[in-house]
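As you look at this complex, bear in mind that one protein chain is not there, while each of the others sits in place.
Chain IDs A, B and C follow the sequence of writing; residue 1 opens each chain.
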Amino acid sequence: MKAHSAAERAPRTYLAVLSALLVLTVITVVAAGVHFGSAFVNVVIALTIASAKASLVALYFMHLRHERPINAIIFVVGLAMLGIFLMLCFLDTLAREPVEPGLTAQLADWAVRISSRILSAS
Amino acid sequence: MSRLRELLMPAAASTVARDVDSLFYFLLGLSAFFFLLIAALTAWFVIRYRQGSRVRRGAAPTHNTALELLWSLIPLALVIVIFFWGFHGYISAAVPPADALEIKVVAKKWLWQFEYPNGLRTVNEIRVPVGKPVKLVMISEDVIHSFYVPSFRIKQDVLPSRYTQLWFEVTEPGAHRILCTEYCGRGHSDMLGVIHAVSDEEYRSWLESGGGLGEGMPLVEFGRLLYTRYGCEVCHSLDGSRLEGPSFKGIFGKPVRLSDGRTVTADEDYLRRSILQPQTEVVAGYQPVMPTFQGLLGEREINALIEFIKEQK
Amino acid sequence: MTGANYLTETRGLRSWLFTLDHKRIGVMYLWSTLLAFFLGGVLAMLIRLELITPQKTLMDADTYNKVFTLHGAVMIFLFIIPSIPAALGNFVLPLLLGAKDVAFPRLNLASYYLYVAGAIMALASLVTGGIDTGWTFYTPYSTSTGGAVNLVTLAVFVLGFSSIFTGINFIATTHKLRAPGMNWFRMPLFVWGMYATAIIQILATPVLGITVLLLFLERVFGVGIFDPKLGGDPVLFQHFFWFYSHPAVYIMILPGMAIISEVIPVFSQRPIFGYRAIAFSSVAIAGVSFLVWGHHMFVSGQSVLASAIFSFLTFLVAIPSAVKVFNWVATMYKGSIRLQAPMIYAITFLLLFAIGGLTGLFLGSLATDVHLHDTYFVVAHFHYVMMGGTFIAFLAGLHYWWPKMFGRMYSETAARVAAALVFIGFNATFLSQFVLGSRGMPRRYYNYLPEFQALHVLSTVGSWVLALGLLIVAGYLLASLRRKPEAPPNPWGGMTLEWQTTSPPPTHNFLEQPVVDRGPYDFPPLETEEETVARSA
Partner (left out) sequence: MSTPQATAESQAHAPFLQHHFHEPVQQAEAAKIGMWLFLVTEILLFGGLFTGYGILRMLHPDAFHHGHTYLDRWLGALNTVVLLVSSFTMAMAVHSARTGERKRLVRFLLATLALAAVFLGVKYVEYSHKFHEGLLPGRFYSHKGDPVPGVHMFFSLYFVMTGLHGLHVVAGMVTIGWLLRRALRGHFSPAYYNPVEIAGLYWHLVDMIWIYLFPLLYLIS
């Protein structure tokens, strides 16, 4: 399997990945102190840093990079389902105000209200 | 045809009900057509191509892209039409007109409590003018209930965490039944109410007269009406059997042991205190779950109930 | 077939309780799930008896609430979710793939014991106060009522893992243990169905696990996520619950469809029509089933926008099911159809599932769902899809693989009588409930309005006929076990691998590893009209 050919340089790769993870941890702690516009933007930044760390762990420590793609597909499908659950639950909680008459007015109103609520939320 | 409509659905009695019915019958026709199509094809194939029948078989196709596309796109088009029809009906039912008469609804374990803008409060029964929009703003005091009026084709869960709303405009005068459709325990099937749709004048005069429930009725008989209408019967039986609360049979004047160990005689004062502050003196062996009727029952109603309980020998 | 087979090779209770053979685990699952079905059926009969009169008939409100809750919980968690995948699937999947066993035999046995543990915990609730919350455990009622809700929530948590382990096993087996030469499009459609079901079992069941865990923590520690008095949101519980429970109804129906895709081609002696369409629609249903859960919550205080999105997606998931039904009917065209027991049940499935699916349109479109939600229309709809669909398909599968599982045939005439009774009884019981629902009779009602009594009596009588039919089925199947095992290896003329080994098969399934070089439904070409005439002249 391809993984064996990369065997010798593995320890160095793992060390590099570990140091990257530690650096990212420092960044996320520092970033939490800085106020970027609204709280929502801070959450997005924190989650992107965390996702970067998570994908490093998944690709290198968990060998997703150089193994049969079925494992990566399973992992990604799992995350996709979680994303669907998160997205639709949030969407429902955000759009609960009473509605306007008329279909087009309604859809336009939703778009405006949800985007404004997201930007100002949490 | 109208006899079939009577069989399948209660008579439509609100503006919204008409489009819900037309969509319902369209779907009924569509389903009947597809079901008969499948059943007929299956029956025909099973009989014509049964084993040993002498009929041309030859090489039948194992797939046919055109046919498969056809029977995917036609259902897709049909369901999209159904979606928009349903969505349109749902939106128009979800948006109450601005000038609607607003009635506050409180759902609690096993009764509906209504309050009109002028402060009139009734239980399990409201009177509304025909032809005018009525908006219900609803909340629950304990678990999730659901306000359902079959003849108006409307339903909305009543949540304990926040207000939900519902509106209707009655077209047919008469009595329309209210039911609870979200399971809420023992009395779920007893949470029945009624909406009396009356003419404008009758509604206005009823409103001024403060509800006019039990006018000119002897006290005991009025007490019996309140016993059923206000949901006492769900928890207090008349035949001595133990329900959520103690039975009324033969309790008047008897000594009653309370949960805190004291013993009191069940006289008019005790009964009156138990109606207005039920949690203070709970009979031993029962849970303090009785809701208070403070502000819901006038003096005449309380006297009528006490007289009715006295009669239960 | 005399000689040693998986039933006779080793004997004694220990050889069964600690077996790693997928066939024995399948058989143990079969008897356990059928026992659960019997209990669920008795509870159903009690419900129908109580509903003969509008007021109290033989039990009071609390007992009735506990009976219908247990009926729902037992039928769903203890019968319909494990029955086809774990009982028939465990037995047949390795045989269909030409493998010796599932990928993780020990995990398979662990799955069975988790099922038994969960079943014992759930049924223990009978003696410790019972639960009266409905199988949906909606908060805040489920967090404020007494009874054994804690015990049952833990039981559901345990049963969830049993389902997950089965799912893990099937996906790994399908990927890694296919016979040489069997690429993905030479796999029988039953395997595609099980694969799609396994995907849902793995992706949906964990969310049920966290839901019941949070419910348990809410009752014990007052965590407050779903409790409005502590700031939580009860509608959030409904989102959590239905994110699992709607895909769960596809965990129930996909195996049923998988069986039908095996039975109809064999009894029409014709390749399935649109193999790829059916295979891909199974996986498509598995995927889209995760997008539609909100159609259970149109009137529950969910936002209008979310309701609109869920309603639209619900209609998309209806298309693959419809396509499958058309494909099955097309398979019978120009076939040589034999109406033996499995085929009778397969055709019953086609008719009843068609009604179930079409009535789903009424509940999927927003305007009509407002009127029909939580009424007997919904009760009738899901019984048509679950019992008329999955259970009837389970019977088709049971009759189809019975000779292979136990090496005995059963009496065809008894099977026909029973099937007729089941069909008549089922329709009498549940067609009347559609009308009850559209006339506004809410579900889970102990007392009901006198005007509904006639339909309820019809429904109750129908349930007696249905029960009689099912008892006859149990009768002749059990009777067949007393006969000598003389079933031929291939009684129905099937082309899939399980018919290439003996009935019942040896412990290692195949004497030598089968190699596959053509599709699962390559039947010999049927005689044209001229050949039939020439043959009979």
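The criterion applied here is as follows: a contact is a pair of C-beta atoms (placed from the backbone, for glycine too) under 8 Å apart; a residue touches a chain by one contact, two chains touch by 3 or more.
Note that the structure is a prediction, hence the values are computed from the model and not measured.
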item	value
Omitted chain's touching partners, listed by label	A, C
Among C:P180, C:P450, C:P488 or C:P525, residue touching the chain not depicted	C:P180
Touch criterion as defined above, residue of C:T211, C:S311 or C:S463 at the omitted chain	C:T211
Contact partner of the left-out chain, one of C:A172, C:V283 or C:I424	C:A172
Where the unshown chain meets chain A, residue by residue	1, 4, 7, 10-11, 14-15, 17-18, 21-22, 25, 28-29, 32-33, 35, 39, 42-43, 46-47, 49-50, 53-54, 57-58, 60-62, 67-68, 70-71, 74-75, 77-79, 81-82, 85-86, 89-90, 93-94, 121-122
Touch list for chain C against the chain that is not drawn	99-101, 103-105, 107, 164, 167-169, 171-173, 175-180, 202-203, 205-207, 209-211, 213-214, 217-218, 221-225, 227, 230-233, 236, 240, 508, 512-513
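Rule of thumb we're sticking to: only the chains that are shown with their structure count from here on.
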item	value
Centre distance in Å when chain A and chain B are each reduced to the mean of their C-alpha atoms	45
Separation of chain B from chain C, taking each centre as the mean of its C-alpha atoms, in whole Å	33
Multi-partner residues of chain C (each touching 2 or more other chains)	233, 235, 301, 304
Multi-chain contact residues (two or more partners), chain B	87-88, 91, 94
Complex contacts: residues of chain A adjacent to chain C	70, 77-78, 81, 84-85, 88-89, 91-97, 99, 106, 110, 114
Footprint of chain B on chain C - complex, ascending	61-62, 65, 132-134, 138, 140-141, 144-145, 228-229, 232-235, 268-277, 298-301, 304, 307-308, 311-312, 315-316, 318-319, 322-323, 325-327, 329-330, 332-339, 347, 350-351, 354-355, 358-359, 361-362, 364-371, 373-375, 435, 438-440, 442-449, 525-529, 532-533, 536
Contacting residues of chain C [partner chain A, same complex]	175, 199, 203, 207, 233, 235-236, 239, 243, 290-291, 294, 301-306, 309-310
